[in-house]
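Of the protein chains in this complex, all but one are displayed in their positions.
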Amino acid sequence: MLSKEDNELITNTDPDTPMGELFRRYWVPVLLTEELPSKDCPPVEITVLGEELVAFRDSEGEIGLIDAYCPHRTAKLFWGRNEECGLRCVYHGWKFDRNGNCVDLPTEPSESNFVHKVKIKSYATQEIGGVIWAYMGPRDQMSELPKLEWTLVPDSHRFMMKMQVDCNYLQSMEGDIDSSHSAFLHSNLKGEIESGGSIMFKRETMRKYSFRDMAPRFFVKDTDYGLAIGARRGADEENYYWRITQWMMPTYSLIPKEPGATYQCNMRIPIDNHNHWFFRVVWNPDRPLSSEELWDYKHGGNVFPELIPGTFKAKANKSNQYMIDRSVQRSLTYTGIKGIPVQDQACTESMGTIANRTKERLGTSDTAIIQARRRLMSAAKQLLQGDRPYSAYHSDAYFIRSTVLELPKDIPFDEGAKELMQAKYSG
Amino acid sequence: MLSKEDNELITNTDPDTPMGELFRRYWVPVLLTEELPSKDCPPVEITVLGEELVAFRDSEGEIGLIDAYCPHRTAKLFWGRNEECGLRCVYHGWKFDRNGNCVDLPTEPSESNFVHKVKIKSYATQEIGGVIWAYMGPRDQMSELPKLEWTLVPDSHRFMMKMQVDCNYLQSMEGDIDSSHSAFLHSNLKGEIESGGSIMFKRETMRKYSFRDMAPRFFVKDTDYGLAIGARRGADEENYYWRITQWMMPTYSLIPKEPGATYQCNMRIPIDNHNHWFFRVVWNPDRPLSSEELWDYKHGGNVFPELIPGTFKAKANKSNQYMIDRSVQRSLTYTGIKGIPVQDQACTESMGTIANRTKERLGTSDTAIIQARRRLMSAAKQLLQGDRPYSAYHSDAYFIRSTVLELPKDIPFDEGAKELMQAKYSG
Partner (left out) sequence: MLSKEDNELITNTDPDTPMGELFRRYWVPVLLTEELPSKDCPPVEITVLGEELVAFRDSEGEIGLIDAYCPHRTAKLFWGRNEECGLRCVYHGWKFDRNGNCVDLPTEPSESNFVHKVKIKSYATQEIGGVIWAYMGPRDQMSELPKLEWTLVPDSHRFMMKMQVDCNYLQSMEGDIDSSHSAFLHSNLKGEIESGGSIMFKRETMRKYSFRDMAPRFFVKDTDYGLAIGARRGADEENYYWRITQWMMPTYSLIPKEPGATYQCNMRIPIDNHNHWFFRVVWNPDRPLSSEELWDYKHGGNVFPELIPGTFKAKANKSNQYMIDRSVQRSLTYTGIKGIPVQDQACTESMGTIANRTKERLGTSDTAIIQARRRLMSAAKQLLQGDRPYSAYHSDAYFIRSTVLELPKDIPFDEGAKELMQAKYSG
């Protein structure tokens, strides 16, 4: 449970809010590379952290991420022409380069010096791992791009999708680090996780442990990057079965996967306080994704949903009750809703666009959620005092993997899994 | 005319408002039985009096009417599985019975006692007359289900429909007790009421009196149940022609019908302050409804509108200007809009979702409306003082019928019609 004040603090990432300032110290994914596929291609409108922006790839292939509005008479630059290293407003031809400098101002007399006085907001970007990242904080405090393993592997080893979710980032992020819901929300009635083959994890293992022990104990360790979350279930007389999730500041997480598996990373980026972008990435550090995996990701609907063409909205969404099929719910799956991300979305969007945490009743299975909230709020408050967040400025902290393993009962999970939790990819 | 304050008082039925408290002392219809057709069928979302709820029929056939949101992390229980006498949230498997008790909490350790501490809001229900009724007031002040004749007759003697109306309950309820508008809004240009045959009332009688005397005198008598409203027109030298409408607390009414006719009851139940459910019931206490009547109710469009399949919205609605046909208005009917309920809806929804009663100009034909408002506001204020509303606790008061008759000029209508205004059905 959160007080009304804390719920507002943690969910509000607009400019000049404590949480907004914290988020702006991190590099955040804002677009897929494929959304700006070539030099001088059409610009893209994007709202991030409550700020309306326009992105374009200029004639040198570099990304501009600038204010959505022309400063002259506030028409949208989205209508603009992307030409010769700048975006030119179609209204009066004012032109801005990727750094927000006005580089042409044809409606003023050429002897005027006005052009040099006009500059608009622009943000630094980097492009890696199929994603365009932005740093939206103070220029003199620029942080480091997180060294996430999936950003380093070849494109063939990775698949990703971006989806719009119509609720605040936090309630969805909480679902990402909430290991206990899979055995319900994502299961079928035979006690298996519906994951379209062996992609998510080995069904046998899950059948063996998770469903025998629906109420795992959660152990949460503070780390440089955020939290290591161990869900412990009984295995046999001498061992525990551990599934380890990592939560990385501010909103990234790794889903538990056995060593050698294809891994999965979730990222939640606020559009505004009532909507967010969900980036889901799967990657295999050791090999290209197989054609079976890719078919499942693109057509199976389980790990990634079907999107409405030309949009980043799932076909199954709130307006059609997520295409729930009550007869399937009765006879086959727990929800009657198809696919893990859509099942998640049905739950988290049903909480309202900002969940009312003054009414919740948390249990022991919510330990990680409680701790992640504490970390976020504490980091935001510390930043107000001038202490910048460690993880934002230490990209190596993000070079990690999730894992699943058995350990003798007397070994703490973070000690026993230390080696497995290190990312290994070396190019 | 009402003051701004009184208009807010009488139209606001949210929790913890004076009018909200008054409504919560009455049993109110919330769903049709057919919406929860069988044991363990899919649950139904419903908002009543501003409260978001979910209804389900459990494995014993009993109705649960509980909070829409799981208390754990506030996901909607509507996605839940209806199984073994309880609704189970799909997010983490928490399960609630029809009384709001948490009966299973699988994500917590079995030795935990947490399950016994979790309970959610639930309301008492009863099922009679094809309708599920709810009592949403204080448990220790539970009132009586109104003894409405139509709830007692066999299903074959009754037909009903539920419709969503996009305005506050009050302005539509005012239309139900406003006898004077029929001769305009519901008439054709020959001076007849468009009612699809003789179902609404005898055209001959109406032609004889109503259109000859467009401005009847209204006489309103306070009763146990609410008001008896007599609309008096001249008949001949010695007699008056009376059409008697009853208004029953809080929002029910009986449309004037001649003895032996098929009767009609209207009920208005706030969804929130800007929308309400309209339940319209017709019944004949003496015989099953005829196939001609049923055909007319289901297909005629006059007494009941055509609904958009799968919804409770009329096909002719605000978004399509109620399918008004101006050439029909010119040559055939008063409005060019088809069907009595749609004609009513066009008028009442056009007032805005809450009519601005500070601007109205009431006349003598509005006597019943003025008196019904007084009764509601006075009962709400008395309840604040601790005086509970008589009618809510005296169900026999509702065992009445409307009527139409001629009476000698010197006989008051409530005296002359006393016997006819009693319901008679005895099973």
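By written order: A and B. Residues from 1 in each chain.
Operating definition for what follows: contacts are C-beta pairs under 8 Å (C-beta built on N, C-alpha and C of every residue); 3 or more make two chains touch, one makes a residue touch a chain.
This is a predicted model, so every value here is computed, not measured.
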Of the listed residues A:50, A:71 or A:130, which contacts the missing chain in the full complex?
-> A:71
Of the residues B:215, B:308, B:384 or B:411, which one touches the chain left out of the display?
-> B:215
From B:3, B:156 or B:364, the answer for touching the chain not displayed is B:364
Which of these, B:346, B:376, B:400 or B:421, touches the one chain of the complex that we don't see?
-> B:346
Please give every residue of subunit A in contact with the chain that is not shown.
-> 42, 69, 71-76, 78-79, 81, 89-93, 105-110, 112, 114, 118
So that we can see where the missing chain sits, which residues of subunit B does it touch?
-> 171, 174, 180-181, 183-185, 214-215, 217, 324, 326, 329, 334-335, 337, 343, 346-348, 350-352, 355-357, 359-366
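Basically, only the chains that are shown with their structure count from here on.
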Quick one: subunit A and subunit B, Cα centre-to-centre, how many Å?
-> 48
